[in-house]
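Removed from the display is one protein chain of the complex; every other protein chain stays in position.
Letters are used for the chains, namely A, B and C, taken in the order the chains are written, and counting of residues starts over at 1 for each.
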């Protein structure tokens, strides 16, 4: 009850601030603060930075959870984190890394870079963009609240029933997962729609679909996947919530429910989710290979085709997560073959990257190092993926450490390497400063070596008979040293991450402004000034081909040719309503978790009220006049 | 970009006249795509669990063809009135539009009343949300649809008020258009509900 | 970072590995009891065949990719004063692109054929009198094995005859588990309200370790069981022993133990309340382990009885710490003599 009281007080406090219950001078002063500026911003670059920083934060949190687990597994019979605690760690590690680290980091980069790459001044729905971020933020916060209030979720990130039902996971743990993810998931869907409309509707003159940079293309396909893959998760979570909170019987076999139903719904979402996080990584890599080879991306059209095909096939392979459920050899064979098919477009991509470098003029700044490291790592991950696609072999791998090794090769070797590459690559555009190459090299090598030391041996752990998600293992069956090597590798990755954090701090403290085009870039984002003005382009550029900026530079132009005369620019105004909406859902969600229906309903009602606020909000933004623009341009 | 210069005259597609409007309509179609999958998952859940009645009444025992026929007719007709409202909007006929929207909302309300009556009836028959997997999945599917209808009624009423106050212009037209798409979509979902839930339930 | 620094780290790592490996081979080499790579049954061999076959294909592909990769990195790195004739390097090449689309397809077809064949092979249900049928029931956190034809059940310990097909009918009562004996073959999920089937056999006598492979709660890691594969004669002996009436209770101490058992343990261990069911203890004296994870001896049994949750977090077994030392002694004696 104490928790609830605190929440009510907080709720009133926020309501008062935002509705003007306080005196006006205070409001005026608040509106001038930086915090207010960020809180209410609808600028895609600021929202991108917030996504990115939140992603880094949760990456560190998830990494700590992983280190705790690796510490527990250092020797057999260790008793540092056992039983439920260990299950909380593994659940939150998975949930955090997928939903609260990988996704926001990707959304951060898409938000900052994609509108610049297509020559737009903002995304299609700036308000939704901000709402998407704050929903993600409060959803993630709510899920993590479990650590402090009543226990974190402990049924695995897949949250399989019946383990996730009240009877076997009593307490609020899984409720945090269910409600937190629903709130964050709503935000994700909005962002998906937003990115997609932006890419389809807001491209500048001459930027046809087949002239878009690869990162934009992969953002497009990822957005499509988000739109169609999030609903199954929403439904799965909704049904689980009904079962846990309102006594429904979707999953209780005694009352006719089905555990396999959950697995289907979860993986219909879950498999496309893998591509949601890995496709943008492919895009980042494509851009980086091309830039640092000083060559156009090899086989651009087949790259686009391969990306689309992966996205398409991603929806028809989910049963390969369920080979041991006992669906029968027919289902298993069909889905095995469908899964293997995905190797073909992925193979096309790998060869295209190699041949992008073929005949190039390769330089190796840290961003390129990550991309280089990505190739062998990801290829190994992809190969173990094909090995896993064969059901008879999968019967042995399933739920063993082999699977753990496989998906870390794909998710770290693919997604995380790409995100770190993207961070080094686009850092100057995001923050206007450079990251240190010296520290970056340390970061790369420690993380890269640590990664392989951690996860390569885990293939063998699985083959030697160690199931995943266990807090201990038998002594004297060949598992001790491999586990120790793995833990040692994890520590190296940890040190690498600390160096990265130090690198970021150094960059924030440095006063040196980065060059506008430090890498001799190819796409439109490098044609903007650094730091990027809030309207991105004073005059929208005209695009004449793939690698638009590079073409202009080759033709001897320093800048893009404008597609429009200098005129007044319409920009959206900031809004505090997204923040308010998200707070309302946060409070309502927490009310439901605490089984306090009054607060739950209050939160939902408050959300309804904020929707009216939005509907009746007639602020249509403001115009930037040409004169102001010229002044600004002159100053910089 | 918002263009102040859009000329407001009959026969102009005001809903897509501005850039915002275009984005909104396209974004909304994507949202409908997502909703399709969302409802598909509920349908799949229902179809997978519909025979798990655990000694409770089954669909064949419960469903009343007359009630379903009336509900279907109401919703279909409201879809037509919603189209008429959009045609009036295109002619900048504010009065006509508000009239047809009013009819749509009233039909929606009567559908809702019918559904609530139906649910109360079922609960008396021992078919509740908690009685079995069949009960849970039935109420989840039909209830989610009902929640969509409820939301639609509130939404359309709100926008009717805005159109009445602010007139038909590039600001209200996209909202009106999008809400009518939403209303049609609810009807589309209902077509499958009466086919796959009620009629299939009566077949057994 | 200088290249020197990197090599230093690598050298230290290699040294560390060597030192570690030199210490104790049982800590780095897999044991026969649960090694996927050295299977003792037909199903495991089939899985392994496919594992090796897929690894072979993948290694070829990996070698090709790496060869191009390394060549590119060496050849095309930017060198001062060296300029390449860039006009001959194109940004697409239809022939090449077709080749690297078609070759993987060929490799995948090669992999898909045995995959489908083996998938159906492994799903085949063996017929005939020669097949031993065992019903497996997964509970949080223990395994129940029923021999329906022979009419008895046991827990944590599965006995099978060498060279015979064993057909498992697998189900559960609470949450999902997965039944896995790595040394014999692949796994199958335990799903309450559903019976899954799996066929395994052992070609060599031995003691194999079984695992639960699906997260099932706090003690998921400790949900182990043992598979005793023995020659037919030994197996028949075991069957006879298990089917015989329980050994008579003779000594006063055992009698006291029996009383304690009947007044408390029996509530769960005779299966009266299905929600609080514990393993059947009628033949507890024949076990090789306690709770699936402890060595079978008096000390461990007492430790388990005193505080089961400290050994298996989340187990439904209650503490028996209200018994005094003498009573505990009597109970242990009674249990260990139930052969």
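Points worth noting:
Methods note: a residue touches a chain if its C-beta (ideal position, glycine included) is under 8 Å from a C-beta of that chain, and two chains touch if they have at least 3 such contacts.
Quick note on the criterion: contacts and distances are computed from a predicted model.
One chain of the complex is hidden; its UniProt record names it "Heme/copper-type cytochrome/quinol oxidase subunit 4", one of "Dihydroxyacetone kinase, N-terminal domain", "Molybdenum cofactor biosynthesis protein MoaE", "Ion-translocating oxidoreductase complex subunit A" or "Heme/copper-type cytochrome/quinol oxidase subunit 4".
Across the complete structure, the visible chains that the omitted chain touches are A, B. For the chain left out of this panel, the touching residue among A:61, A:112, A:207 or A:242 is A:207. Here the missing chain is touched by one residue of A:90, A:103 or A:120, and it is A:120. Where subunit A meets the missing chain, the touching residues are 119-120, 200-209, 224, 227-228, 232, 258, 260-261, 264-265, 268, 315-316, 318-319, 327, 331, 540, 563-564. Where subunit B meets the missing chain, the touching residues are 1, 3, 5-7, 11-14, 16-19, 22, 26, 29-30, 32-34, 36-37, 39-41, 43-45, 47-48, 65, 69, 72-73, 76-77, 79-80, 82-84, 87, 90, 181, 184-185, 187-188, 191-192, 194-196, 199-200, 202-203.
In the analysis below, only the chains that are shown with their structure count from here on.
One inter-chain figure worth recording: subunit B and subunit C are separated by 51 Å, centre to centre, where each centre is the mean of the chain's CA atoms. In this assembly, the C-alpha centroid of subunit A lies 34 Å from the C-alpha centroid of subunit C. For this pair, subunit A with subunit B, the centres built from the Cα atoms lie 33 Å apart. Shared interface positions of subunit A, i.e. residues touching 2 or more other chains, are given as 258. Along subunit B, no residue makes contact with two or more other chains. Taken together, the subunit A residues at the contact with subunit C in this complex read 82-84, 86-87, 90, 155-156, 160-163, 167-168, 253-254, 258-260, 293, 295-302, 324-326, 328-329, 332-333, 336-337, 340-341, 343-344, 347-348, 350-352, 354-355, 357-364, 372, 375-376, 379-380, 383-384, 386-387, 389-396, 398-400, 438, 441-442, 445, 449, 453, 460, 462-465, 467-482, 484-485, 488.
For subunit A in complex with subunit B, the residues that touch the partner chain are 124-125, 128, 189, 192-194, 196-197, 200-202, 227-228, 230-232, 234-236, 238-239, 242-243, 246-250, 252, 255-258, 261, 264-265, 268, 570, 612, 615-616, 618, 620-621.
Touching subunit A in their complex are the following residues of subunit B: 1-2, 19, 22-23, 26-27, 30-31, 33-35, 37-38, 40-42, 44-45, 48-49, 52-54, 129-137, 140, 158-159, 162, 171, 175.
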